[in-house]
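The block that comes next holds chain A.
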Amino acid sequence: MSKEIVAFCCQHSAYPAADLAGKSGLRYAENVRIIRVPCAGRIDVIHILKAFEKGVAAVLVLGCEEGACHHITGNDRAKERVKYAEMLLKEVGADGGRVKMYNLSPNAPHKFVKILDEVSKKIADEEKQK
Partner candidate 1 sequence: MIIAERKLMEEIKRLVAPFKKVLVAGCGTCVAVCWAGGEKEVGILASQLRLARNAEGNKITVLEATVERQCEKEMVLELKDKVAEVEAVLSLACGAGVQTMAELFEDKPVFPAVNTTFIGKPEKEGLWTEMCGACGDCFLDRTGGVCPVVRCAKGLLNGPCGGTRKGGKCEIDPEKDCAWVLIYRRLEKQGRLALMREYNPPKNYRAVKRPGRIQAVKA
Partner candidate 2 sequence: MAKPFREILKTKEFIVTAEAGPGKGSNVSKIVEHIELLRDKVHALNVTDNQSSVMRYPSLGVCLLIKEHGGEPILQVTCRDRNRLAIQADLLFAHSRGINNVLCLTGDSIDVGDHKEARQVFDLDSVQLIHLVHTLNSGKDMAGNELDGATDFCIGTSATPSADPIEPQLIKVEKKLKAGVNFIQTQAVYELDELKRFVEFVRKIDEKVKILGGIVPVVGAKMATYMNENVPGIFIPQRIIDELAQAPKGTGVAKGIEIAARMIREIKERKVCDGVHIMFIGREEKVPEILKAAGLL
């Protein structure tokens, strides 16, 4: 089984979008592990680093669309922290590209699935090159 992808999903947007994907019969990669959080702004750099310490393939932070965050600044702060985490990972020689932030709205299951397919395809290609 290929390595897991951790997806921190904001309960106002990404988590319901994931549910909707399941309900509407959309399929996506099986190695995704969704962790529910009250807001993308709850995720801090340490959670991302701990996930990589555990050896996951990638970490995604999925929050509300820009300007439509239930908590106004949650998704902007998450974006800054993901950028900071990317820098910290690059500093230690890990692949910074493996942590990404995406924005989606609760009624966007197709976008949720597209994101996951895109990420797992990118990882699969990189694994093949190694």
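Per the selection procedure, all candidates are chains of the complex that A comes from, given by their letters.
In this section, a contact is a pair of C-beta atoms (placed from the backbone, for glycine too) under 8 Å apart; a residue touches a chain by one contact, two chains touch by 3 or more; residues count from 1.
Note that the coordinates shown come from a computational prediction; the quantities given were computed from them, not determined experimentally.
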* Touching candidate for chain A, same complex, options 1 or 2 -> 1
* Contact footprint of candidate 1 on chain A as seen in their complex -> 44-46, 49-50, 52-53, 88-89, 91-94
